[in-house]
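Take a look at the structure below.
Complex shown without one protein chain; remaining protein chains in place.
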Amino acid sequence: MPSSATAGGFLLVLAIVLPAAGVLFSLVLGGRHAERIALGLMPAGLTVAWAIGATVWRTHSALKYYVGNWDPPLGIAFRADGLSAAMMMASSLLICGIGLFARGQFSTRPGAEQRAPLVFWVLLLSIWGALNAVFVGSDLFNLYVALELLTFAAVPLVSLDGRAETLSAALRYLLFALFGSILYLLGAVLLYGAYGTLDTVLLSGRIRPEPIAWAAVALMTTGLLAKAALYPFHLWLPPAHAGAPAPASAILSGLVVKAPFFLVVRLWFDVMPRLPEHAAAQLLGALGATAIILGSVVALRQARLKLLIAYSTVAQIGYLFLMFPLAVNPETGQPWTTAAWTGGILQAVSHAFAKAAMFMAAGLIAEALGHDRIAGLAGIGRALPITVFAFGLGGMSLMGLPPSGGFVAKAMLLTAAVAAGQWWWAVVVLAGGLLAGGYIFLVLARALADASEPLPLLSTITPGRQAVVIALALGAVLLGFVPLRPLELLQIGRPDIAAIEGLK
Amino acid sequence: MAFDIVLVLLVIGVAVWTIAARDTFAAVIGFVALGLLLTLVWVRLAAPDVALTESALGSGLTGGLLLGASARLACSEATASDEEPGAILQLIAAVLCALMSAGLVALVLLLPQPAPTLAPQAVANIAATGLGNPVTAVLMAYRAIDTLLEVVVLLLALVGIWSLAPDRVWGGLPGPRRHADPNGLLTFIAQLLVPIGILVGIYIFWVGSVAPGGEFQGATILAAMWVLASMAGLVDAPSVSGRRLRLMLAVGPAVFFAIGLTGFATAGAFLAYPEAHAKALILTIEVPLTLSIAATLALLVAGPPERASGR
Amino acid sequence: MTETALYGLCAAGLVGLGLFGLIVQPHPLRKILAFNLIGSGVFLLFGVVARRGAAAGLGGDPVPQALVITGLVVAFAATALAVALLLRLFQETGRTTLRSDG
Partner (left out) sequence: MSLAFNLLTVLAIVAGALFFLAGTVGLLRFPDPLSRLHALTKADNLGLGFIVVGLLLHGEGLLAASKLICVWLLTLLAGATVTQLIAHAARPSGAQE
């Protein structure tokens, strides 16, 4: 029996077991207790995620855990390197924020068990467990099951209020997600057929640049792009994320879409560091660029606030994939030391915070006004000042204005583009920022215009919920104070980290 | 070899029929037939466990589910067919898919000749699990976390389906109420077949640790028997928010988690079984797991709650 | 042309047919059917890989066979969720087309 793992290994298991146990308890104890269980588990999950981050930072090496003492290739390993620790810390913070915000909308009323609160809290915990399983998973089929867990937890959230258009949006989302996961599985079986293992660490050692490896990675990447709603596969995202209730669309746009992106990064940078030659990375970058331009232009023309934010998600996902052509340049050998790697991950995290804050602000505005037509937003700035301010802060991060996390991420992408000599990505980043500025200003101008007659507020918005929205928006801003050089935490645990001398 | 060629031609032929059939009901019939043919293919590929799963779950329950759905959606056929994409698009799609298949065929032929395999390792370590059937050893010991997450996936799919119910019937009963026609034929076959099915299901689950079988196949047969009994009106679906049903659904994964966590103390890792009584532990996991999976599969077929619990 | 390569051919054919059905068929139920076809093709590929890995006295490598069983169960859960969504959509709107204006 090999030694099962590094010291903090059991934390990785806790990160998955805690939410799953919460789901089981909520189901058995019933809807009235689901909220209490979920809120009770949040501090515990937060401490586990940040303990993992601290251990990875302290030991300066990736955490490893062999489930059941079976070492790969037979058994399944969990592995948390700097990247997964950062994503787990960010997602635990975000889920706690969303949980606090959702207490207003999905509070459990006394009396018989209600449908929506039970389903929301159970699915929130499941998404958390699935995200942690994706971030720590190191076996391709185990990651497939984690992705399915995520899909089955996210799809019902879209049609939680049962309206007809959300049902068709949920069905389209499910069909795209299933198409994605079946392609991912097809790639995984080819890799197993060729190399005899599904463990990412072993695969990176055995993989050779041959047609079967390229075909497998191409299929898996296409599948993951379908789940991450990158440009050719983005059709399902806007109606799904706009139709979902506010806390649900916050978690869908903020975190659920990031998990497939995380797996594409894991696939390209960990499983096959030497393989992806330039053309494929350029293609991914081109798809990202198209997503940025197309998403932003369509967002400009939206009449409803939530659809505008959903199309802005399509655009911001494009930024994530700009990282591939810049970070994967064969000359330097270690793609991750360039700023693009840190820029891409920072963009993922800061977009999660900013987008969650904006969706929740839009939810509060829709609750207060009864509609979310942008034309009818006049006067809301005076009625809900904190919410509109939070929306503005989030928009600032999307535009990439200092001092926001979005600025640091886009600045790093810019410097990497210039350093790598691929200036066209710089043009796209700037154009995207400009267009984002366009649609954010569009909304703010309407919101801050003073209404002719006093605004009839349907329901009073408690300051507590607005505080959560402003806290998340400030989170996106605080990320702006990250130093403008490759973040050391994100480099920990890269496959051959020892090869590079000091961090430039 | 000739049998394989005929079988493959049959499978491809029925698959073409499933895609090309104009009427959805006929396509689903083709799909069920395809499932049974695939069961034969799995037997030829020396995978009896998978053959059982494919026939019970792949063509049985899925076929039943799709048959029910195509019957309910029969009247929406007309509206959908006018959106058939144009001939050109169909041609492009056909060429694209043909290329994809050809590429896959080339890749399959490119697979390395001394095929890399984990069979020797699986057999070498099987003594530690105390099981006889290597596939069950992989499912319950080597890759136990996959099976655990997968049962949670099933539970989530059920929660997702239940969340589709309108608020007013929450806590109600899934599926329409079917009244038992005492001298009806369906009641007769249900009364006769259900006991046999339960016996076969428990046998297949029990034999799973040493021979082809296992908790998924056994649970599927038990679920099929419940579906048959409920179709014959002999048994009514339980209330969705009933405590007993919720316990039955959660007991399987809960026991799996609990024993997995005790693995920390007894065998040094999550989901590790001490070698002395590994088989006993695995069996104590499998019994409630089969119960939970059977209940979940049956309720997945039954669908979201439709009737308030009063009537 | 060994027997397993023949079934590899069959798996590729099923995946191609399923993909064609997924793209061409407008009715969501037919798309779900086509998705199950692709699933069967992919799992058949797992079976071919398992059969090629037959060693140590076993008819096939047990690991991919176990993965197929897990995959079949997950595919069934997906089909059940998709069918329930479709039936609910049909109940709400009386039609099953996915063409939404959004």
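The chains carry the letters A, B and C, assigned in the order they are written, with residues numbered from 1 in each.
Keep in mind that, in the parts below, a residue touches a chain if its C-beta (ideal position, glycine included) is under 8 Å from a C-beta of that chain, and two chains touch if they have at least 3 such contacts.
Please read these numbers as outputs of a predicted model, since none were measured by experiment.
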Sort by label and list the shown chains the missing chain touches. B
One chain isn't shown here. Among B:I5, B:I189, B:V210 or B:A258, which residue touches it? B:I189
Since one chain isn't shown, list which residues of chain B touch it in the complete complex. 185-186, 188-189, 192-193, 196
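One rule holds for everything that comes next: only the chains that are shown with their structure count from here on.
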Chain centre separation (chain B, chain C; CA means) in Å: 12
Inter-chain centre distance, chain A versus chain B - centres from mean C-alpha coordinates, in Å: 31
Touching two or more other chains in chain C are residues 15, 32, 45, 48-49, 52-53, 63, 67, 70, 74, 77-78, 81, 85-86, 88
Do you know which chain B residues sit against two or more other chains? 104, 108, 111, 115-118, 122, 142-143, 146, 150, 153, 157, 160, 164
Of all residues in chain A, which touch chain C in the complex? 74, 141, 144-145, 148, 151-152, 155-156, 159, 162-165, 167-172, 174-175, 178-179, 182, 185-186, 189-190, 192-193, 196, 238-239, 242-243, 307
What residues on chain C touch chain B, complex-wise? 3-21, 23-27, 29-30, 32-34, 36-37, 40, 43-45, 47-63, 65-70, 72-81, 83-88, 90, 94-97, 99
Which part of chain C faces chain A closely enough to touch in the complex? 15, 22, 28, 31-32, 35, 38-39, 42, 45-46, 48-49, 52-53, 63-64, 67, 70-71, 74, 77-78, 81-82, 85-86, 88-89, 92-93, 98, 100, 102
